[in-house]
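Heads up, this is only part of the complex; the chains shown haven't been moved.
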Amino acid sequence: MNSPYRSDKPLTFVLIHGSWADVHFWDGISAELRRMRHTVHALPYAGHDNDPNRRVTHAMIVQSVVDSIVRQGLSDIILVGHSFGGTIIQKTVEVIPERVKRLVFLNAFVLPDGQSAADQLPPAFVSAFEQLRAASPDDTIALPYPLFREAFANLGSKEQAEWLYRNTPVEPAGPLFEKLDLKKFYSLSIPRSYVYLMEDNVFPQTDEYSFHPRMSSRLGLYRLIQGSGDHMVTPRYEPGHVARLLFMGARD
Amino acid sequence: MNSPYRSDKPLTFVLIHGSWADVHFWDGISAELRRMRHTVHALPYAGHDNDPNRRVTHAMIVQSVVDSIVRQGLSDIILVGHSFGGTIIQKTVEVIPERVKRLVFLNAFVLPDGQSAADQLPPAFVSAFEQLRAASPDDTIALPYPLFREAFANLGSKEQAEWLYRNTPVEPAGPLFEKLDLKKFYSLSIPRSYVYLMEDNVFPQTDEYSFHPRMSSRLGLYRLIQGSGDHMVTPRYEPGHVARLLFMGARD
């Protein structure tokens, strides 16, 4: 009853996955949040999940998320983005700010106005992605296993990393390279939190490139929540841990 | 008996709270340190606690701390400062170095010679503080709740953050903007430790502004102790955890 992870007033979570992922990324975390009595909507979006359109644009992704939220009549939302999902919640909240109670970035991109996700990456990373994109028949990027294993799944066992990799979809390349107009985002004063899993190895953890403090510090006044974890294994294999951190980021 | 947190030789702790706080900040931590058999003095100081003087200066604060220590005949002191209390212990040890066994900075300012606490803050922070100061009838700064909740009390529940906020005094503004002569401090070789609660969100956690490693690295050779925690909730609601970290910073 008095558990610090139960709130009297249940929250409404809307969860937006990142690249090389689908809504099943949230399966364990959703179940844990529901056990805490919250309402959870893990949203599929354009060009991902069941939509085969490889020519999807960032605007189409955002529109599909907005449509889902409006269609279901959701309000007072805790809008959570993981990884590339950070860029999606940045644009989504520009369209429906009145429905959003708080933004929660989970090891997520926070883009500056006028930049792309690719603009945030170290040069070696960008050129690798450009080569993978050019080599693809349908303008997608498939993560090579060594990159996935070392940088996205570093804390996992071989079995966990391989299982996750087998279930990793290719990613439409276009949106990763789109520069986004975020002037409205930076004019909004909706509360925001950054939940940081500290062993995330997708970026070098320097001031120059890190999720935290580099991306997080763009949020201005925000709430920091932190715990152990990597980019892909911890959210899938320790969902209770991540759900508790998300709740700490989400509560009033 | 052989607990690593019990020392055969009890220590004498002198605890100096920070801004927007009073001696009750240390209540839980003092009780825990006493249970470990140490002697603890949590000192009130000028312009704070029971002294209503809003025109207090940094020198008056330091003098009141020195007077307390001398009056009580304390020596071989572990002198601990939290937050702005770091600047107070920097100046106090200049006056009575012979009484101080070790300095312990707990998520505390370590000012360079000739600078003020305000000089350490990001520009947006400083201008917010200057506005709050100008708007005040008695040259104090009252922390706005959203700033307190997100940056000072980020790990707490709503109830914890609200309870702490209700008990948060306003802060006389003057000392925060005073530039301090710290030449003598930087000539002293008294041992020093930095105890860092890692989720402290008062500063952006960049090399440029952080408590650690920015402030801590000014100490030269020092002992680093680190654990989970934020600026205000953890010291009040997990006092045993913080007392153990302080002891690790304090012991020989």
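We call the chains A and B, going by the order they appear; numbering starts again at 1 in every chain.
Everything below uses one rule, namely that contacts are C-beta pairs under 8 Å (C-beta built on N, C-alpha and C of every residue); 3 or more make two chains touch, one makes a residue touch a chain.
Note that the structure is a prediction, hence the values are computed from the model and not measured.
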Q. What is the total copy count for the complex if 2 chains are drawn?
A. 3
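Going forward, only the chains that are shown with their structure count from here on.
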(Q) So subunit A and subunit B are the same sequence; what rotation in degrees superposes their CA atoms, nearest 5? (A) 120
Q) Where the CA atoms of subunit A average out and where those of subunit B average out, how many Å apart are those spots? A) 36
**Q.** Footprint of subunit B on subunit A - complex, ascending
**A.** 4, 7, 191, 193, 207, 212-214, 217, 220-226, 248, 251-252
Q. In the complex formed with subunit A, which residues of subunit B make contact?
A. 124, 146-147, 149-151, 154-155, 157-158, 198-199, 201, 204-208, 210, 228, 230
